[in-house]
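The structure that follows is given in the form of C-alpha cells.
Removed: one protein chain of the complex. Kept in place: all other protein chains.
Per-chain residue numbering starts at 1, and chain names A, B and C are given in the order in which the chains are listed.
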Amino acid sequence: MFEHAALEVSPAVAARLPGWRDVTAHLRSRPGGRVVDVLRSAERAGQPVVQPRCGVGGHREMLALLRALEPAGPAVLSVTIDSYTRLGQFAEAARVLAEAPERLNGYPLVAHGWQRGRELVAAVGTPLEVRHGSPDGRDLFATALAAGFTSFEGGGIGYNLPYCKNVPLADSLRAWRQIDAVCGVLAADGVIVDRELFGTLTAVLVPPSTSIAVTVLEAVSAAREGVRCLSIAYPQGGEIHQDVAALRAIRTLTARYLGAHVEVFPVLHQFMGAFPADPAWASGLILYGGLVARLGGAAKVVSKTDQEARGLPDATANRRGIRTATVGASSMFGFVELDESRVAEELSWIEREVAELVEPVLGAGDLAAAIEEGFRSGRLDIPFSASRHARSSIIPRRDAAGAIRYADSGGLPFSAAVRRRNAVLSDSGGALRTAGGDETGEMAAMVHDISYFSRRDAA
Amino acid sequence: MFEHAALEVSPAVAARLPGWRDVTAHLRSRPGGRVVDVLRSAERAGQPVVQPRCGVGGHREMLALLRALEPAGPAVLSVTIDSYTRLGQFAEAARVLAEAPERLNGYPLVAHGWQRGRELVAAVGTPLEVRHGSPDGRDLFATALAAGFTSFEGGGIGYNLPYCKNVPLADSLRAWRQIDAVCGVLAADGVIVDRELFGTLTAVLVPPSTSIAVTVLEAVSAAREGVRCLSIAYPQGGEIHQDVAALRAIRTLTARYLGAHVEVFPVLHQFMGAFPADPAWASGLILYGGLVARLGGAAKVVSKTDQEARGLPDATANRRGIRTATVGASSMFGFVELDESRVAEELSWIEREVAELVEPVLGAGDLAAAIEEGFRSGRLDIPFSASRHARSSIIPRRDAAGAIRYADSGGLPFSAAVRRRNAVLSDSGGALRTAGGDETGEMAAMVHDISYFSRRDAA
Amino acid sequence: MITFETARTVILGVAASDAHAVANQLIDRHLRAHGFTVMNLGVCTPLTEFADALDDEPGAEAVLIGSLNGHAYEDLHDLPTLRGRGRLRRPVILGGNLSLGAHKQSADLDRLHRLGVDHILQDVAALVPLLDMLRTARVPVAHGV
Partner (left out) sequence: MITFETARTVILGVAASDAHAVANQLIDRHLRAHGFTVMNLGVCTPLTEFADALDDEPGAEAVLIGSLNGHAYEDLHDLPTLRGRGRLRRPVILGGNLSLGAHKQSADLDRLHRLGVDHILQDVAALVPLLDMLRTARVPVAHGV
C-alpha cells in the first residue's frame, strides 16, 4: 500500500503498490542507473545523448523492444505509455491489453503493474524514462516510482493542453504539484528523479517563446516544490538559428527564474510536426535535428524515425533513427558554424518575449491560479490547443527563413516592439507561399507552413 | 565496320561495330537525352545533380538495375564496367559472362556488344555515362559511341596510374588523345559527348592539388584535341573547407588554363577512401558529400552507398544512396555557411600548388612527353600508385583539422613557401593520432589518416 | 467563399482516446470556408458524445471522425451497439491514421467498415465532394443498419 502525504493516488492503484519505504529503498539501490547521471555526463562531454520514444502494449514485446534498441546506443530509453492510460482510462487499457495488446499505442504501465515495471528497468543497462501525456499523472507516477524509473515526463500545462479536451488547468496543475512535491522529498533524501517538461506542447508551429514560457512556469512551480533536476524540452521548429537560440534561452532563462540550486538540462525534441514520408527526407531531418541539438548545447535529443509520418515505428526504424540522430550530433558535422550574430539576435528576442509572458504571472501570489487565469484571459496561450482551457487565438506563421513568428499574438501581453517585429517577419513569409489546392489566404498559408518539411516527398 | 582516322580500334572489335555514319546519325538523334544538357541545367539551378555508380554482369540484370535506380531521381545513370573489360581482357570477360555473369563486378559492354548498349540507353529516360578505368579505353569508347552514350569517363593519367601495373603513360596518353580527338570531331559537328576526367586517382589521401594538377593536364590535352565539354571530378577528402576550395579551384584553374571555349563542370566524388561500415555513419558521410558538392558549386555529385565498405551495393542501397545525396545537396541544409576566409585561403594555396605542378609541364612543347617525363622524374606524382610509372614518393597526411597535406612532397617542384606550409600543417595532425595496433610512427599515422571515417564503426 | 441556400450542418470530432487537434481544426476551417455549419466536438470525444450531439442537431448530414493515434478500431468499438440502439444513424465518415504501425494493411480498414463506418477518406479534399454526393443520394435512415 503506497502512501505519501504529498501525493493523492487513487485507492485502487495505491492498494496494488508497495509501501513508500520499499519504493524509496528500491530507488536508492539504483537498479538501472540514473537518468540524471547520464545527463550530467552528456553535459560534461558537450555532446547530446540520444533517446528514442518506444512503447508497445504487451509486456514481453516491451522487453524485446527495449533490448532491441539498446545496442543502437541510446543513453536513455523510454517507456511510452498508451493513450488510454494517459487519460486515466486504466480499465479500457486493461481490456485492450487482454484482448489484443498489439492494438495499444503504448505500454499500459498501470495495467501491467509495478512489478513488471521493475522487470523493464532490470532488462537493460540503460536508464528508463516514462513518457506519456497525462493531465493527471499521479497514479502513473506512483507506479513508475515503485518500478524504479528515475525520470518522469510531464507538467501541469504541457501535459494538459495538448493532451485532453476538458481537464481544468487547476486540476492538472494541482496533480503535477503533488508529483513535484514527492520528487522534492526524494531529492532532499538524495534520490534524484529527473523531471522532464514537455515544451513541445501541440508540436505544430509552436513559437519558441510560447514553449519556453510554459516550461519556465512549470519549472518555477516544480522548483518551489523542491525538484532539483529538470530536463526542459523544446521542439525543433525548423529554422536553425531560431532553434539554437531557443535551446540556449532555456539556460539563460532558467538561470534567471530558477536560481542555481536546480540542475537544468535543455532537451531537443527532433522535429515534432508533420514529418516527411520519404525515408531519405525523414532521415535528413533526423540528422538535422542531431545537429541542432549539438549546436544549441542540448544535453539530450529525443529522436524520431523515418517511419514517423506513417505510424508507430518498428524496432529497426527506431534503431536507425537513434543512429542517425547520433551521427547528426557527432563531430562529423562539427564544421557547421552558424551566423552567431543572428543566433544572438534571436536569443535576445526570445528572452524578451518569454519575459513579457511569464513575468506578470510569476509576480502573482498564487502561481497556479495566475497560470489558470492567464490561459483563461488569453494572456497565456498556445496554438492548436486540444483543450478548451486555452484560447488558441494566436496565429503562428513561418517567416521567409522558416522561423516561427506570431502573425497574430492574440491576447498575449507583448510589447509594441515585439508585436512589430513579429508582424514584419510574418509578412516576409507570405511571398514564398503558393496556394495549396483550393484553399486560400489564411488557411493555405497555415497548411503551407505546417507542411514545411512534409512537402518534401517526391522521389 | 567502325572506322575513323583519328581512332585506332582493334580489328576484332571494329569488325562488330556499325559504320561511323550510322554511329553519328544515331548519336545525333539523341536517343536517351544528353548528359551535357543535364549538366547545364544543374549549373543553371545552382544545385548539383546526383549520379550513382552501377554495373552488373548480365544484360537483363543491368536493364533491371537501371530501371530500379531511375525512380530515385538521379539525373545521370552509370554503366560501370567490369575489371576484365577495363584491362582489355575482353575474352576473359566474355568467359565469365557466359559462365556466371553474377560474378562480374561490372557490365562487360564490349562482350555484350553495342546493340545491347543501345538497349540500355533506350531503357531509361535518364542519360547514361560509361564509367570504367581503362588505361586504353579505345575499344570500349567505340562500342559506347555506337551504343549512343553521351558521356565517357577517363583520361590518360587518371585511368592509367590507379588502374593498372605496367602500361606506359605514353601508351595511355596516346589512346586517350585519340578518344578526345573523336570527341572533338563530333563536337565540331554539334554532337557533344561529355568527357569526365577521373581526378579521384587512387582515392585514398589524394591531396587536392595532385588531383587537380592531373585533371588540368588531361583537360588541356583534351581541349587541344577539340573536346568542348569536360566534367572534372575531384574526390571528397573529408575536410570541408579544403574540399569546397578544391571544387572552386576547378573553375578558376580551368578558366586560366583552358579558355572559355570549353564548358567545364566540376564534379564531386563522394568520399572515395575507406568508408565506414556502419550504415548510419555511411549515410551521414553520403549526406555530408551532398553538402560539400552544393557548397563547392559542383554540377554533379557521384553518390556512394551505405554498403560501400562491404561490397557492391544492391539496388536498394544504391537508391538510398542517391536519395541521401540528394537530401544532402538540397536546401534543407541551406543554412550551412562556411568560414569563407578559410575557404579562400585554401583556394589560393591550391591554385598556387597546381600552378607550380602544371606550369612547367604545360610550358613544354610536347605535352604528352612532358607528362611522361614528369612522372618519370617525380616532378609529377600521386600517392599509392598502382602503376610502376609513378614514383609514389609523396606522403600525404591529415592535418589537425583533417585536411590532406604533403608531409613529404617527394620530387614535386614546390616552392619553399608551399613546402613550409605543408610541413607545418602536417605536423599539426600528429598530436591527434593514437598508435593503431602494433604499428608505430609513419605506418600508424598513415593507417590512422586512411581510417579517418571508417574508424567510426561502433554502434 | 461559396454560400448555399440552405445551411448545411455536420458534426466533427476526434476519437475517444485521441488528442491530435491540428487536422481537426484545419478541417473545421475548411468546412466553414465551404459554407458548412460545423459542430466541432474537438479531441477525445467518445462515440456517445457524437450521438448526443446528433440528437441535439438532428439536421446534421454526417458525422466526421478523425483518428490519428492508431486507436480507431478500439475507439469506435461501440458503434454497432449504439447503432443497434437506433443512435448515430447518419453517415459516419472516418479519416486520419487508422491503425497502428508504419505498414498498413487493407484488413485494418475492412475491420472498421465492419464496425459500421460508412466512408473512409484519405484526403480532406475528398470531404466536400463526398458530402455533396451523399446529400444528392440521401436516404437518411439507411446508414448503420
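Keep this in mind: contacts are C-beta pairs under 8 Å (C-beta built on N, C-alpha and C of every residue); 3 or more make two chains touch, one makes a residue touch a chain.
Being a predicted model, the structure only gives us computed values, none of them experimental.
Asker: List the shown chains that the missing chain touches in the full complex.
Answerer: Contacts of the omitted chain with visible chains: B.
Asker: For the chain that's not shown, point to the residue among B:124, B:170, B:312 or B:369 touching it.
Answerer: Answer from the full complex: B:312 touches the omitted chain.
Asker: Of the residues B:32, B:74 or B:162, I need the one that contacts the missing chain.
Answerer: B:162
Asker: Out of B:67, B:103, B:256 or B:420, which is the one that touches the chain we can't see?
Answerer: Among B:67, B:103, B:256 or B:420, only B:103 touches the chain that is not shown.
Asker: Just to verify: which one of B:32, B:52, B:133 or B:235 makes contact with the chain not shown?
Answerer: B:133
Asker: Hey, which subunit B residues sit against the chain that's not shown?
Answerer: On the subunit B side, contact with the omitted chain comes from 83-84, 87, 89, 92, 96, 102-105, 133, 162-166, 202, 204, 307, 310-314, 317, 384-386, 388, 392, 437-439, 442-443, 446-447, 450.
In this section, only the chains that are shown with their structure count from here on.
Asker: Please flag the chain sitting at the greatest distance from subunit C, going by CA centroids.
Answerer: Looking at centroid distances, B is the chain farthest away.
Asker: Round to the nearest whole Å and give the separation of the Cα centres of subunit A and subunit C.
Answerer: Each chain reduced to its C-alpha mean, subunit A and subunit C end up 30 Å apart.
Asker: If you average the CA atoms of subunit A and of subunit B, how far apart do the two points sit, in angstrom?
Answerer: Here subunit A and subunit B have centroids separated by 47 Å.
Asker: Averaging only over C-alpha atoms, locate the centres of subunit B and subunit C and give their separation in whole Å.
Answerer: 58
Asker: Please set out, as single numbers or ranges, the residues of subunit C touching at least two other chains.
Answerer: none
Asker: What positions in subunit B touch 2 or more of the other chains?
Answerer: none
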